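Sending over a structure as structure tokens; questions will come in a sec.
Rather than the whole complex, this shows some of its chains in their spots.
Chain IDs A, B and C follow the sequence of writing; residue 1 opens each chain.
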Amino acid sequence: MTTYRAQVRVWLKPSVFDPQGNAVEKALLTLGFAGIEEVRIGKSMEFLVTADNQESAEAMVDRACRDVLCNPVMEMYTFTLEARQEA
Amino acid sequence: MKWAVIVFPGSNCDEDAQQAIIRVTGDEATLVWHQETSLADYDAIVLPGGFSYGDYLRSGAIARFAPIMKAVRDKAVQGTPIIGICNGFQVLTEAHLLPGALLRNRDLHFHCKMVELRVETNRSPFTAAYQPGDILRIPIAHGEGRYFADSAILHELQEDHRVAFRYVDNPNGSSESIAGILSKERNVLGLMPHPERAVADFMRSTDGAGVFRSIHQYVTEREGAHAH
Amino acid sequence: MHTEPTAEQIEREGIYRSLGLTDAEYAQVVEKLGRLPNYLETGLFGVLWSEHCSYKSSRIHLKKFPTDGPQVLQGPGENAGVVDIGDGIGIAFKMESHNHPSAVEPYQGAATGVGGILRDIFTMGARPIAFLNSLRFGPLDDAHTRYLFGNVVAGIGGYGNCVGIPTIGGEAVFDPSYRHNPLVNAMCVGQLPADRIVKGAASGVGNPVFVVGSRTGRDGIHGATFASAEDPHAKERSAVQVGDPFLGKLLMEACLELMATGAVVGIQDMGAAGLTSSSAEMASRAGGGIEMMLDRVPCREAGMTPYEMMLSESQERMLVVMEKGKEELAFQILRKWDLQVAEVGRVTDDGRLRLYFHDEVVADVPVRLLVDEAPVYDREIAAVYEPPGAHVALPPDPVNYQLELEKLLAHPSIAKKQWIYHQYDTSVRASTVFGPGYDAALVLVPDSEKLVAMASDGNGRYVYLNPRVGGAIAVAEACRNVVAAGGVPLAITNCLNFGNPEKPEVMYQFSQAIEGMSEACRALSAPVVSGNVSFYNETGGEDIYPTPVVGVVGVVEDSQLATPSEFSEAGLAVYLVGNLSDGLEGSLYWQMKAQQAAGDAPSFDLATEVKVQRFVQRAIREVGITAAHDISEGGLAVALVEMVEETAPIGMTVSLPAGFQLPGVLFGEAQSRFLIAAQASKENMLQDLAFTLHTPLLRLGETNTSGELVISIDGESSPAIQANLHELKKIYTSALENNMNQSWR
């Protein structure tokens, strides 16, 4: 068994209005951050996965994303996996 | 008839719904714990408002896996009227019993206030007591009530007359001002406003009572028909 | 992991100072203990002897409050006070401050404040039925203030909405005095059977002690100590506490279920100073001791030391003493709610708090010394208090009174607060009869004809200008709100938000405010049943306005008596109950003109106050009136505009007798006054009642369909104010939102 550090990123599909991104963009603008645009805010999830190998860890994370972590009606996801260095 | 009001950890309008049912219909209404697995005894199901599982991750996302949800699905297939109010609506969309999703309000704020709704169809077990075009005053109380669906679904909802209620003045940025929708078979309703908070004079509106009265009438008439 | 300093090192290097003890306090510990305390023990004394836990600077003054009355079921000393509203129903309530945490992390600071006060209520065995909150911030033209205020409101809503308790009242004041020290006071009200109050006492030798709820982490260590520290940023050294309202809700349901079994001997929230204060205070109330095996405390992080466990302020945790033999019952209930529970110790009779870790005694100190023998300071009180507004010159008369009225209506302290309360769930529990927007909130009591009335109030400016009168006004005004809504005030709770108690003038404000509050409590038969003190609200040597906030609970005997603060009909007569006055003392109007608090506190007389409150109570009961509203900030003119329902297409004509100074009569804030509106058919009865009760009652005018507010002075040809009411209402309604629509993220 190996333990991996998973990093999942979930964000709203481009067609879905992101009010949070919008608000932050406006705030940045009024604070003088000219040149920042198209702000989108999503979720970043991190966790440890223990599995036989990278492949089955990937399958598990993918299933977790599809079933729970992401709602495909309005969201998309990507993830990365990295074998954890031993302490 | 017998009503079930499902209680998830974090539900907080369960008792309000129960009291409203009793007040409006005089029927028996039972709180059913999310760990239960059968709803065989019930003629109508309510998924109440609240913050099931804290609404963490996405509202309704975790509740949809509760053991009781398998029974809710079965009842949906059997044609039992199922109504999801606020968080209940969110659970129903997450469970794919209704299309679309409910997102964070356009202005990012929670909104609690009396709003006006237009009844869009009375062809449903939930709205038969109203006339299309009726304007109802019913409170909203939500932070994630912006109804979203892709254009194909919105088109389908429109074509099939499955939009049950629209806001007169869109409070949250919902697509096409949608406040409540019906399933294809019309026996599942999800709506963001709280009809159980508009059933008595002191609540400043009794317009929500029609929802419970419609369901009661639908079920009792259907039972009558079966008896023949 | 670094090792903890030894007892000798603590003494030699003065390490106790960084744990919150002064040299004298440490010496006292050593003497009473008869030895040098180790690091953990020093920490226990540090937090329990902090201002926050021991009330060492306030205790002797708080004793002056009247706390008794036939209606009082539980006075100060428990987690919350309880009053009897009849029909076997008790109402538990308390208010608490979360000022310092909210200044550091506004959302979480406010949310955890709400969570904490919620737990104080349900630990009494009461089902929470309502929240209120009192907020004080700097002016909203500052982006950081908007950030703080916006997030505090979101945090209050975030917690309250999630646990499903309506937030139905409160207040919000914006004044430069609070710019660096915002105040966030939260109040919770609950209902319980009058004969089933649950106490926070660890009694019954051998009874098991449980930790229930969230696991213990390293968050908030030293929160209690640093709430009293001079350097507000010292608090940042400890991790911010994050609230988990979902867990809070489960904990509430589980604990209420648990207490209903009767197997709970004692229960207490782990608030400030966490496990330390809950265990020591529960043992102290029972006059016994407690021992705990710290290895058994469920921790969130590995390698936590006993010191960290005892001082952690992780949220959503309870300490519960169960009756021995009934543990299984508890486990069943807690399992159902999916809550963590761990048996960590037992009740003893040797009067000691004894802690074990890995089978070793790591602390062993007398409970009495920790709690009851904590130091008490009779801090120096200034002999003279220079009235800070006495020298300010009166403003010249304005040219345009309508403009002045509009400015007042647009002031965020006066403007309608819907930007705030639309973010709160005000109708969950389906029992809100009057929510925010009314003078007092009213909530149905199931299986009873009665309603519970509640309100919170307090004007720091008045107290600053004249601490004694200002203190009395705070109590009177809060009670007045309950009376206006048709209620009878029963008792009060309070949050005493003050500056640095080491300054004699702050102690003057404190002691005088308490004197004034006590006088008003006695006169109005509304004793103090719970409360909270927050000192050290200062930055850079500047203290806030001394701000006692009063939360009041009352009863409306019959829902028919519920009286709104607004009307929407034409043809009503409008009356002033109380005296016409043209003093500008302490008014917001004068402050706006002078750019500082000005004059004395507004004129106030307790006997008159009692009289007008009695009159309005009887007018509601015996005559029946359409609406009642108290005159507060902004004075008579603002109160008149406030009373007109927003969408009502009506107007109002008011004529005032000659002989009064205009700005004062319109905008002055003289106390003990109500406006009432009644149908023409009731006027004779009203006047008769006023005659019988020797209460000043003045007919001001009537409502009509003109859509205009006209205020004129008898004998003058042109009115002082003639304005479109709808426009005035628009200014009043939109001002706060307009302020907050500027960027604040």
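Just so it is clear, contacts are C-beta pairs under 8 Å (C-beta built on N, C-alpha and C of every residue); 3 or more make two chains touch, one makes a residue touch a chain.
Not measured: the values here are computed from a predicted model.
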Q: Taking the shown chains as one copy of each kind, please give their copy numbers in the entire complex.
A: A x2, B x1, C x1
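Keep this in mind: only the chains that are shown with their structure count from here on.
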Q | Centre distance in Å when chain A and chain B are each reduced to the mean of their C-alpha atoms | A | 31
Q. Between chain A and chain C, what is the separation of their C-alpha centroids in Å?
A. 41
Q) Using CA atom averages as chain centres, what separation in Å is found between chain B and chain C? A) 37
(Q) Where in chain C do residues touch two or more of the other chains? (A) none
Q. Which chain B residues sit where two or more other chains touch them?
A. none
(Q) Which stretch or stretches of chain C touch chain B in the complex? (A) 154, 157-158, 161-164, 244-247, 249-250, 337-338, 418, 421-430, 433, 444, 559
Q: Quick one: which bits of chain B touch chain A in the complex? Just the residue numbers, please.
A: 57-58, 61-62, 65, 93-94, 99-101, 103-108, 148-150, 173
Q | Sites on chain B touched by chain C in the complex | A | 9-10, 12-13, 15-16, 19-20, 49-51, 53-56, 109-113, 139, 141, 143, 194, 196-197, 202-203
